[in-house]
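Shown here: the complex without one of its protein chains, the others still in place.
And then subunit A:
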């Protein structure tokens, strides 16, 4: 069952195409990551899905509803963490959550929402005194108040310290485990890789890569890197490498096999490959490759 369906979505701002012919689907109870550089069209896509902007063309459905024309009905079932939105600065954290509970049918208890967001110790603090990361956590608490079926998280952990970020990841994972569908945009590729089971990468308004996280990464080449021994020339090595400073980097579909080949070659010649590092493809590799090819 699909919670979010986007087909041929395009959207322009004052004649500038922000999103061009974007299509993707998000299965119920999964976390989907929408990635891309600044200005790639992620936030516009999220704002169309959340009903803040009307689709220029194409079809968008969230839980079977049109986010623009069925906005009031859809709002009862979604939670939204906007990339940028204001608070009432004079209210305390607890008062803010209390007011939002007034707007929400069958809301979570206030203390539960604060605990989920890790703000239980800041409940008496005025919002204007919160740090940027704490405001993101308050944002999360508000988005979770109504136990939404679909959660839109636009750059949710920006400004959070590592502990808060890790805690937020745990909350998102738990929610997905309980059946909540999550659409996440983030600049932190580790975050996407840890949380999402599927992804789409946007560039200049278009989707340039998409699919399941595991399959997409498995299809990319891994990386073997080591410090280039002074007595060795790249042409001497059994595999092609590129030099990145004093590092020799070999890209291979099977990085384990490539490492074995290099180590066998080095052992036979009594050469030491210092700082050897082997890793499968990461989202960062994918992202950087796509960015390079886009340029």
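Definition applied: a residue touches a chain if its C-beta (ideal position, glycine included) is under 8 Å from a C-beta of that chain, and two chains touch if they have at least 3 such contacts; residues count from 1.
The rule is simple: contacts and distances are computed from a predicted model.
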Hidden chain of the complex, named as in its UniProt record, picked from "ABC transporter permease", "GMC family oxidoreductase", "Pyridoxal 5'-phosphate synthase subunit PdxS" or "Cytochrome ubiquinol oxidase subunit I" = "ABC transporter permease"
Of A:113, A:142 or A:286, the one touching the omitted chain in the full complex = A:142
Per the whole complex, from A:22, A:63 or A:80 the residue touching the absent chain is A:80
Looking at A:105, A:230 or A:268, which makes contact with the chain not pictured?
-> A:105
Residues on subunit A that touch the omitted chain in the whole complex?
-> 12-14, 47, 50-54, 56, 68-69, 71-72, 75-76, 80, 82, 84-88, 90-91, 99-100, 102-105, 142-143, 146
